[in-house]
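With one protein chain held back, the other chains of the complex are shown just where they sit.
To keep things simple, chains are lettered A and B as they appear, and every chain counts its residues starting from 1.
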Amino acid sequence: MLPQVLFSGLALGSIYGLVALGFALVFKATDVLNFAQGMFVVVGAFLAVTAGTQLHLPFALTLMFIVVAAALIGAAIQALLIRPLTGRSMLSIIMVTIALSIVLRALIEIIFGPQPRALTTPMPTGVFIVEGVRISQLHMLAAGVSWLCLGLFALFFRFTTFGLQMRATANGHEAALVSGINVDFVNRVAWAIGSVLAAIGGLFLAQLQLASTELEGIGLLALPAVVIGGLQSIPGAIIGGLLVGLIEQLASSYVSPRSADIFVYTLLLLVLMVRPWGLFGQRELGRV
Amino acid sequence: MGMWGIRVGPVLGLAAGLLLGASPLAFAASESPADGVYADHIDWGVIMDLSGPTSASQAVWTAGIKDYIRKVDDAGGINGRKINLLVEDERFDASLDRIAFEKLTGQTPVLGISGMGNASAQVALASTIRRGKVPVLGSYTTTKAVTEPPTPMFYGGFCGYKEMAQVGVGALTERLKLAAPKVVTVHLDTAGGKEYADFVNAAAMRHGGSSKAVPIKANAADATAQVLEIIASKPDFVAVHGTATTPVLLMRAMQQYGLPTPVFGMAYIGTPIVYNSLPPEAGSRYSFVSCFTPGGTDDSAGMKAMTESADKFGHSAMKDDINYVAGWVIGQLVTEAIAKAGPDVTREKLVAMLSKGFSIDTKGLSAPVSYTPEDHSGIALLKPFGFDYATKRFTGSGTYDEARKYEQ
Partner (left out) sequence: MAAMLEVEGLSVGYARKGLALDDVSLVVPTGGIVALLGANGAGKTTLIRTITGLLPMHNGRVAQGRVRFAGVDITGMAAHRLVRLGLAQVPEGRLIFKQLSVEENLQVGAAFLPRGKVAERLEAVFALFPRLRERRRQAAGLMSGGEQQMLALGRALIGGPRLLLVDELSLGLAPLIVEAIYQQLMSVGETLGTAMLIVEQNAHVALEYAQTAYILDRGRIAMSGDAATVGASSAIADAYLGLAGEVPADV
């Protein structure tokens, strides 16, 4: 039982980590806590439904469609909603992201109806059985792709000029402006990346489960994930995602499915009380 | 009246006969606006979830009752009155049920109400219904709160949880040739879900087996925990209580973990949506029990009449959904009851007629629908159904009467 639960927890946790990375990235680069990140996951799922189930695009085109459309949506939201609010209080920007998630949910329910949609893609649905542990191929693929994305972003941040500019912007806005960085553009790219990461998570969640607006709740697990990991820390977001996945599956299996949230948010509370800058954040930057 | 040129079905024949016999009275009858009865029409209420989480099945049910009523109205109505459905959307929110119920009993009064598919709302409104004057005829779900003891104000219109559990467990135990069935019941963590799990447990124990209840949230987006539980418990088969989403979510996750365990659902979730959302290799492991026959399963007279109307009203795709059939059957139930209550029908007369015992013949479209003064649940027999992906048709096994052996 335990290895089975650990496998599921790590696989789902990898997806949460991916979504949480998008959330942390937007926060680091633009100082915005994006409460619409959960809805971006749903948007990704329904982009997949649109491309795969409704337009019958080949899978490769479906993937491209999801990435491009999600990036455009993220960038458009930054340009139209977030940028004009530069300099406003964090609270008013948070309210805007909450309003955004409500509007997106309503739009999706108007376009696709309130019922969940089943997504069918050529992704594998089989299983490997290793010493009694059932290793779902789809979970493996989801975890693999999540780690690939995480790896690619790590390389991008470490070794490219634009990645360096993003890290610099995350470190200080005014400093970035003073140093000749086009901060507005960096912010737009951060929103686009955050949206794409959420959409990839949404694609996998829709294939693992169903495309429905209820995926928002799973997307919002990114929030405890980043707070536990450390709001300012990119590796923290990923490890926070894994932890949330593990805790969720352990609690569901050994206590009750309903208890999962209690355990996740209790850990969140403990972290906020004992180490408010998160497990991997830095003390001086531990603003929450 | 021009209705003789129209081909009349058996139901309409009955209505027309009554109309002919009673026409002088009918036209003399005074209006009873407080009961929703007017000179030219009768208002009848429907409270269902049309845009909430259970709308995938309840909106289809509503289409079914609407189509039947439209068929009757097109043929001239009952005793010269058309039936006008006042449909309230309760979005699976019990507080909206109360508002809708009060609206239909007072503000825009109706003769009676059908639907009420929200079990929690039904329990909450039980005493109001029992004390009130408006009968609920043909409910989409039936709770103990309104049937035990029976009240003249409530008449169920759907297969009962207990019977669904008994026939489902019995049929699968027999099909899989199990000596002592080991069952996992995945159920919504609501009062109804727990009740269903208890019925499954009782049925499994009757066959010398056992069961384990695993709850799932109504709006769950992930069934991994439930599947891990199934992996750990290694049941012979799985029983599902929930919305159409529940078996899809569960069986997709089971497929990803390579679990070939058969699954059976309750009648509500024996719908094309479920089968269409699952790949054939997973969907062929799913069966359900129902007291309504999905469209296209056989060629009974009732099936032919329904198919003809559904095609005419543009609902060809919906008729394969047992929820449409259920709505259609309740349409027949309502119109025949109004007709039998007489041309000067009032709430009081309708209730008096129903409480003495009443039944309809659905001509093979469902198990018998009948009420006795002691039992208002309405439909007692069910049988198992599956889906053939090759022909895209539902398949029934045996007759409703045969399934009686699984029930106590």
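By definition in this document, a contact is a pair of C-beta atoms (placed from the backbone, for glycine too) under 8 Å apart; a residue touches a chain by one contact, two chains touch by 3 or more.
This is a predicted model, so every value here is computed, not measured.
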| request: Can you pull out the displayed chains that the omitted chain is in contact with? | output: A
| Given the contact definition stated above, which residue among A:54, A:171 or A:266 touches the chain not shown here? | A:171
| note | Hidden partner sits against chain A at residues 86-87, 161, 164-165, 167-168, 171-184, 282
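In this section, only the chains that are shown with their structure count from here on.
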| Parts of chain A lying in touch with chain B, wherever the complex brings them together | 1, 4-5, 8, 12, 114-118, 120, 125-127, 129, 134, 136-139, 205, 208-210, 212, 214-215, 217-218, 248-249, 252-253, 256-258, 260
| Where on chain B does chain A make contact in their complex? | 51-53, 55-56, 189, 214-217, 219-226, 228-229, 231-232, 244-245, 248-249, 252-253, 255-259, 273, 276-279
